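In this view, the complex is presented without one of its protein chains, the others remaining in place.
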Amino acid sequence: MKDVRIWGLKRSPWVYHVAAASCNNCDIEILELLTPRYDVERFGIVLVGSPRHADALLVTGVINRKSLPRVLEVYEQTPKPCLVIGVGTCTCNNHIFRNSYNAVGPYDKYLPMSAYIPGCPPKPEAMILGVVKALSKL
Amino acid sequence: MREAEAGLRALVHEVEVYEHNPKRLYIRVPRERITDAAKYLHRERGMRLSTCTGIDTRDGLEVLYHFSEDSTGTMYTLKVLAPKDDPSIESQAPWLPAADWIEREMHELLGIDFPGHPNLVPLLTSDTDWEQGRYPLRRDYERRSEQHEE
Partner (left out) sequence: MSWFSGWWLAFAFIVFPGFLFSSTVGLALTWVDRLVSARVQWRKGPPAYQPFADVLKLLLKETVVPAGAARTAFLLAPIIGLAAMCVTAVLLFYVNFFPHASFVGDIIVLVYLFALPPLATIVGASASRNPLSAVGASREMTLYLGYELPFLLALVVPIVKTGGAIRLGDFVLMQQAGGPFLYSVSGVIAALIVLICIQAKLGYPPFDIAEAEQEIMSGVLIEYSGAPLAVFRITKAMMFFLMPLFLVTVFWGGLGNWWAILKFLLIVVLLVLIKNTNPRLKIDHALRFFWFILGVLGIAAVVLAFVGL
């Protein structure tokens, strides 16, 4: 049964985009990723409007004090099993905001991350590679 | 001399005007006359408030009000200086809604007080995880000390 479930999750990962205090560059690149040019629907990836429908959360941005409780709440609302994929270097380490009074550290202090996609912003091809790697680890 | 500049000098005698380039004027105004000067530029000259800037300088905390004269494309910036031990400038928010949130931001990040502001509550910093009263944009704010460690 577990194999069947994993097969289903691998073939049809629905993504929900969470932008937590990002500069919006990574958000724009994610939007580009979902255009017909890169055609991620081949992999079954569909952008959904509600975290309750999501299997993968694409998080962007350096997490800050104000958005931290909200991002945690979105994670709680997503039905498990779910992947959390960090897009952009700000999610890996605070990048250029590392000395900020408001940045509270990289995501893996608070959420179980499945993959990081570094880049500022990462190219859509890099994002596809990251998502595919995260799915193959399942 | 421009009409607006002449009118302003007639209204507030103690201004110092610095012309950075023909489209950019910096006008230093004494603290107690800022409301009169801003009202003149906005109401009688029809300029719109573009934004405000708050700076921590050697001589004190400075607030700049950038008024844009859209018909000529000229920017008139009013500079007001407040000493560090008494950083308060009369609020423009009661008559100029554009200044409302900007003054809230300057209050919570720089510590400038705006008496007369209708709603001087924090705007940007976290509601759960931040003690008010620390002013991160001041030059003497220690970023890596235990003052800011979570």
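When the chains are written out, they are named A and B in that same order, and each has its own residue count from 1.
Here, a residue touches a chain if its C-beta (ideal position, glycine included) is under 8 Å from a C-beta of that chain, and two chains touch if they have at least 3 such contacts.
These numbers come from a predicted model, not from an experiment.
Partner chains of the missing chain, restricted to those shown and counted over the full complex, are A.
Contact with the undisplayed chain is limited, among A:Cys23, A:Val48 or A:Ala126, to A:Val48.
One chain is missing from the display, and on chain A it is touched by residues 1, 4-5, 7-9, 11-12, 36-37, 39, 41-42, 44, 47-50, 52-53, 55, 77, 79-81.
By our rule, only the chains that are shown with their structure count from here on.
Note for the complex: chain A touches chain B at residues 64-66, 68-69, 99-102, 104.
If you check the complex, the residues on chain B that touch chain A are 124-130, 134, 136, 141, 143-144, 148, 150.
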